[in-house]
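Yeah, one chain of the complex is gone here, protein chain that is, but the others are all in their spots.
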Amino acid sequence: MNVEKFSYDNQIVKLFTIATVIWGIVGMTVGVLIAFQIYLPWLNFDLQYTTFGRIRPLHTNAVIFAFVGNGIFAGVYYSLQRLTKSRMFSDLLSKINFWGWQLMIVAVAVTYVLGITTSKEYAEAEWPIDIMIAIIWVAFGINMIGTILKRREKHMYVAIWFYIATFITVAVLHIVNSIEIPVSLTKSYPIYAGVQDALVQWWYGHNAVAFFLTTPYLGLMYYYLPKAVNRPIYSYRLSILHFWSLIFIYIWAGPHHLLYSALPDWAQSLGTVFSLMLIAPSWGGMLNGLLTIRGAWDRVRDNPVLKFYVVAITAYGMATFEGPMLSLKNVNALAHFTDWIPAHVHVGTLGWNGLLTFGMLYWLVPKIWNTNLFSKKLATAHFWIATLGLVVWVVPMYWAGLTQSLMWKEFTPLGILQYPNFLETVLQIVPMYVIRSIGGSLYLVGAIVMVYNLFKTAQQGSFVANEAAEAPALIKENNDKFNSHRWLEKRPIQFALLATVAILIGGIVEFIPTFLIKSNIPTIESVKPYSPLELEGRDIYIRESCNSCHSQMVRPFRSETERYGEYSKAGEFVYDHPHLWGSKRTGPDLHRVGGKFSNMWHYLHMQNPRQMSPGSIMPSYPWLLEQKLNTELTLNKINVMRMLGVPYADGYENQAVADLQVQAEGIADDLLNSGIVVESDKEIVALIAYLQRLGTDIKVKPAENK
Amino acid sequence: MLEANDLCNYYAIDETPGISKRDSIIRNFDFLEDPELIQKLIEFSDGNITNITFDIPQMHCSSCVWILENLYKFDPGVIHSEVNFLNKTLSVKFREKETTIKKIVEQLDSLGYLPNLSLDTNRDDKLKNEFKRLYYKIGIAGFSFGNVMLLSFPEYLSYTDLVTAEFQNIFNWISLGLSLPVFLYSASEYYISAFKGLKKKIVNIDVPITLGIFVLFFRSLYEMFIGGGVGYLDSMTALVFLLLTGKVFQNKTYDAMNFERNYKSYFPIAVTIKKDGKETTIPVDKLEVGQRIVVKNNELIPADAILISEKANIDYSFVTGESQPVEVFNGEMIFAGGKEIGQAIEVETVKEVSQSYLTQLWNSSAFNKKHESKIETTVTFVSKYFTFIILAIAISAFIYWVNTDVNLAFNAFTAVLIIACPCALALSTPFTLGNSQRIFGRNKFYVKNTSVVEKLAEITSIVFDKTGTITETLGSKIEFIGEKLSKDEQNLIKALVLNSSHPLSLKIASLLSFNKKLNIENYSEETGKGISGIINGKNILVGSRKFVSNKNIEENDISTNVYVSIDNKELGYFRITNIYRTGLKEIVSSLIKKYKLFVLSGDNEGERENLLNYFEKEKSLFFNQSPHDKLNFINDLQNKNEKVLMIGDGLNDAGALVKSDVGISIAEDINNFSPACDGIMDAKSFKNIKEFIRFSITSKKIIIISFIISFMYNIIGISFAVQGTLSPVISAVLMPISSISIVVFTTISTNFMAKKRGLL
Partner (left out) sequence: MSAILVLIGFSLFVALVFLGAYIWAVKSGQYDDKYTPSVRMLFDDNKIESEKDKHKNT
């Protein structure tokens, strides 16, 4: 008798499902909050913990890692067990995965609010949390691979391949992107600098989109869609072809985020070409999904789950077409740094990730609670509200992006900027921000309706924590003709894993530092390291996430050089650990801000931006004027920077604080001359020092206009 | 059964589940206990666990898949059962100690999924491994191509900002590493094929391909490591990858069909023999001369034998082509392959299975020699010239430049060989023909491989088998010629013929109506003449004209006219004629203009007049053709330089089908046995024969046009090459563009033409 009786772990699916829903609401609520904050600056409450800069990464991380992340786990844990006809490899690992992940999210939330951040987009968590993520992710991977190894269904359905790809690639991405040297328990610097850091960051960033937001969801689509419509996937052959072609070359896309930046031309073009190639495998997935419903479109009418899936897959197609278009240089020149980019992002996230997750939850919850959905009507209502919310979110942002970009680029017939005042372009699009916040609110309302519906469903159902099942075990035959391979074949996974870990560690430890420290960036002689005060000021800039709204990358367009000054050169960023090029201009670019405004201007501006720029939507930062600058870590910072290749003189760290104080007093004196009394040990002084330094290394006359 | 095993889900899974058991015959599977037979049927056994794969053509839906994979619930000895739905097979793994093949087959039978057991153990493992190798090669080629291409772009795109030498060097090394497996492994079959061709003094298309790959690779090595440039590795890997996609596309197979069947598939694998008065079943292989076999209704006689029972009705239509069942009497010979219609009979074998008249056909030279069709494929034809012309151009370029600049001369020489891309040539054929093959498939005409499509365009003569090919397999038409019979008269006649088991009697009975049971007196049956009896005082005669009315007939005695008289009044006769397939007249009239048409029949001359209505020429109709006769006929035609298309259906056509340049088997049900052939056509598609042939000709034209297009690309490329100005960019651009445009062109034009002709 080799029919084995076992049970599927539904308890873990239940836990992840609940987490998905809760964090979804949290993440979306924060999203709505920041959407309102952006045109109602008083919603920052003048508190450092609630300021837009610190809250925004809370939103991005919550929706990506907490909402989508838990959604992935819920979906994977349910489907993987059934596709492999086996219970999860280790219940303990399942629990570690779950509780560890939630703990990580809480840690992230707490640290961001406290200003503990690395500034790297979608990887803002500082190094202790990075390590925690790595451990939990490995636990997930072991659990998943273990389950696959003890499977009772020989064929590995295509969804499983997508899950594996997700695991392996995200692991590599996370590790490579997070290589940083700690300064303290809550602060670190990445080993990459400037252009290199930007490249790595966006290699990670785009591939995070690819392997966290796309591949796992494609895997989920290949499972949950056929199940919901009760038909096999349109072309299984196509899904196999689609998977392998995607995986062989997907990992190159990073450069398309850095077009017109200081990245070398050829690297940028490579990113463009490659991004265009991605349309094919992406659309393969979309077509496969939609065509699965052919002949059953009438079911979409009655079934809210299918409605969600159809729009989700369509949104995926749209986003994966728009993406490559945005990577074309001429399109990118228009769109980059504007609200067009968030619009693109939200088509993908609200559309593909959000709607697919909702559809999956509406199918999954009744399943594991052994009942029917409480209200199909409410689910359908949610569908319409969500879709409407999506449209109302996205459309104004396209409008805003285009409007603002065109305004930035407009010249008068005399050849000067039509809108030299950046703020003017912002105020023009505030109405769009208002509409967008309504869209976001709608989307949240829909989600709240879902919570109610799912809760009532669970209430009326009876949950079975362990679902009984049985299946014959797979028996390995002894018909290998090549016996020499068998010894190797018996231990492939262990070997592979060990080898991977070994190579990674080995590579990282030996290989990378030497490689990177000898930078190939053409150095500009006049570029010098930051002074200790400026370094501290830079860290305050990072702490307050100024880079969320301000870029530091002047592109080689006349409209930019006229507005900001000389375009940014790769060599200017050699000591920037991390780079702060930014990806959005809610406010103006700051790379050449050094020397443009007086210290007093900066002081008053930070105290309350509306003092210097009426109508400004920037939050106020009054605590910078009160809080004392913490110089306890300055010594460490200098040492770490030197380790990373910044040419501070040996022993300079002992000198650093003294130098810092001298420079600070200079600024305080200057402020006093302008009538502002401030002690030299306040944080604002450091920040001013940093801002005044920006872009001054190359000796070019700053432009007259702002 | 389902409920007992908690498998009622069967009905929930699909919308049209269920198999209706066609018959309630209790079959005997004892022969499945024979160890030798078991060895032939199984795939693998280690004494503990056994693997066997069953053909189950009845599976048609997801419920079938579900229940067959839940077989272990019926039989705990089954470890695992896996369905391959497209192949319609079920692979079963079981423990020998807990269950047997016999038990499993019995279970499958009771569920309605009786497997098709045959000794034709044509395991496609070799084919499967070949496919696997192709997939390895294309996977490696695709992977390398993708990554090498991306590594090459920096050089191409850096018009403003040159890649530093250090990077370029590293990229070169990585590209080389990635290209090596492609050069050494993925492309290997082209080298082997070119080499084999050259050994036979043939220049096939793989020769210029190999030349191109080699020059690309070595010149790249030179450029990268001595010249400090980029090389052409991206073009090389792209070339190999594109060529392999052509191969993959071309290798479409119809998994559930078998084009290689021989008589073993048709014959049963077991027979019931009588030994010491008891009936047992033994494997057909074990049948010896002199054994007594019991053959039941619809069963096959597996070897030439003598009839022991009194009478038998044997249907030979499949094996010899005779359309009417034949009455056989005690002591007469029955040939292997015939089917008994009616009561069970007992026969005694006089030959072994493999020595029987029909199966001897398979020993003939036609089957043993691999028939090399004289039809040369277009691509082989062109590649001859292509290679020489290219070499000529290359050498001329070299000579031209050698006095001015030796480097340039080498440059130009290798450049010509690189850019003269045979890939477009090599892709035209597989994609055009592959697409045509698929279009045929959608019209239920399944060809074995793409070369059949091309050969079809070359034929000059078409030979038709009669029974089952141009006539419908399911019987003949019967009609009464004479004054309409009254109900009473029908009743009387039917009452009489019901007493006879003669096949013609059965046919007549099926036509007449019947409502009263009547008493018959003085019933008598005279062999070869007729039957007679008295019913209700009336004397009824049914039989040949002479028997019924004592008249001699002038015309040829067509034995399938059955005359009737009641009380000596001749009422008329029943005429039994073949039902010809619909549209035959149109088909013939459209084909006769271009092709020589022939009909070969195993029947007697009886149908000649009828056939002449369709095929006008007397000289093209041949009757009483044995399977060997048919084979020889084809041979004779080919000796006269005709290219022959043979269309047949039965085993009697097997020899002819193999010998012809193109052999097509017609089938009413494509899941049933068809003899070895180049293509299987569903009977419903027979009327499209002309369109299929015409489409093949069109496909050829499309191939030629695509050749012309590829020549244009070559001219452009060569013009750069001879000047020595070929750069990797141009090569990298021209090759994929030309390849992809050819593929797009051939696909669109075949689809377009198919739509136009109503084939799509």
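Letters A and B name the chains as they come in the text, with residue numbers starting at 1 for each one.
Keep this in mind: a residue touches a chain if its C-beta (ideal position, glycine included) is under 8 Å from a C-beta of that chain, and two chains touch if they have at least 3 such contacts.
These numbers come from a predicted model, not from an experiment.
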item	value
Contacts of the hidden chain among displayed chains	A, B
Contact residue for the chain not shown (choose from A:Tyr39, A:Tyr316, A:Trp363 or A:Phe383)	A:Trp363
Residue touching the undisplayed chain, where the options are B:Ser62, B:Ser309, B:Thr380 or B:Asn635	B:Ser62
Selected residue (touches chain absent from view) among B:Phe143, B:Tyr156 or B:Phe692	B:Phe143
Residue of A:Ile64, A:Met88, A:Ala109 or A:Ala165 in touch with the missing chain, whole complex considered	A:Ala165
Subunit A residues that touch the omitted chain in the full complex	82-83, 85, 153, 155-158, 164-165, 168-169, 172, 176, 192, 195-197, 199-200, 203, 223, 226-233, 236-237, 240, 244, 247-249, 251-252, 254, 264, 267, 299, 303-305, 362-363, 366, 370, 372-373, 376, 467-471, 496, 500, 503, 507, 511-512, 515-516, 518-521
For subunit B, residues in touch with the removed chain	6, 8-9, 13, 62, 65-66, 69, 82-87, 128, 132, 135-136, 139-140, 143, 147, 151, 167, 170, 174
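Throughout what follows, only the chains that are shown with their structure count from here on.
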item	value
Complex interface listing, subunit B residues touching subunit A	44, 46, 49, 51, 62, 72-73, 76, 78-80, 82, 93, 139, 142-143, 146-147, 150, 153-155, 157-161, 163-164, 166
Of subunit A, residues touching subunit B in the complex	1-3, 154, 232, 244-245, 248-249, 252, 264-267, 269-270, 273-274, 472-475, 477-479, 520
